[in-house]
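Note that one protein chain of the assembly has been removed; the remaining protein chains are unaltered in position.
The block that comes next holds subunit A.
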Amino acid sequence: MWFYEKKLLYPVRVSTCNPMLAKFLLELYGGADGELAAALRYMNQRYSVPDRLISLLTDVATEELAHLEMIATMIYKLTKDATPDQLKQAGLGEHYVNHDRALFYTNAAGVPFTAAYIQTKGDPIADMYDNIAAEEKARATYQWMIDLSDDPDLNDSLRFLREREIIHSQRFREALEILKEGQ
């Protein structure tokens, strides 16, 4: 079970009204390398890995949920006061006609989230290598998102999230070393 703390992991500020950034951020929300995929992937792997990795997967999965909440806050702030016309201009017309301004788990191109994004092979070596790759892909996605964004406040939060992916990758690399040594 979890205890919920009613604050964000790291502050989210948005300084410009730019709904197009919300469209791009959806990649990190419901995309293949997004936070939902990461949280679900690790939470699901916990049951079948060697004992020494369970708490690591729980910790990282929990933090990914906190990241998901930050991304949701960014998207919400960027779209909550946008007019339908502004959303259309930003490429979110298709989103608006289906969901209004409600958040939905899609990637930046509007493709709905699918469990097929979550890799679990059941082999701990294969899964840890895959987790490392997932973290590096998330890091790269944050980089390209920062490249696209000219909002300094948003970028501050995005840089924080990118660094966290690096730390997670570090921990999975250490987990791989533990697996190589045996229990």
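We adopt the following convention: contacts are C-beta pairs under 8 Å (C-beta built on N, C-alpha and C of every residue); 3 or more make two chains touch, one makes a residue touch a chain; residues count from 1.
Heads up, the rule we're going with is that contacts and distances are computed from a predicted model.
Student: Absent chain per UniProt: "Carbon-monoxide dehydrogenase large subunit", "PTS system ascorbate-specific IIB component", "Na+/H+ antiporter subunit G" or "CotJA"?
Tutor: Hidden chain identified via UniProt as "CotJA".
Student: Identify the residue among A:5, A:51 or A:177 that touches the chain left out of the display.
Tutor: Here the residue in touch with the unshown chain is A:177.
Student: Check the options A:73, A:86 or A:143 and report the residue that touches the missing chain.
Tutor: Going through A:73, A:86 or A:143 one by one, A:143 is the residue touching the chain not shown.
Student: Which candidate, A:23, A:41, A:95 or A:162, sits in contact with the chain we can't see?
Tutor: A:162
Student: Taking the full complex into account, what residues of subunit A touch the chain not shown?
Tutor: Where subunit A meets the chain not shown: residues 10, 139-140, 142-143, 146-147, 159-164, 166-167, 169-170, 173-174, 177.
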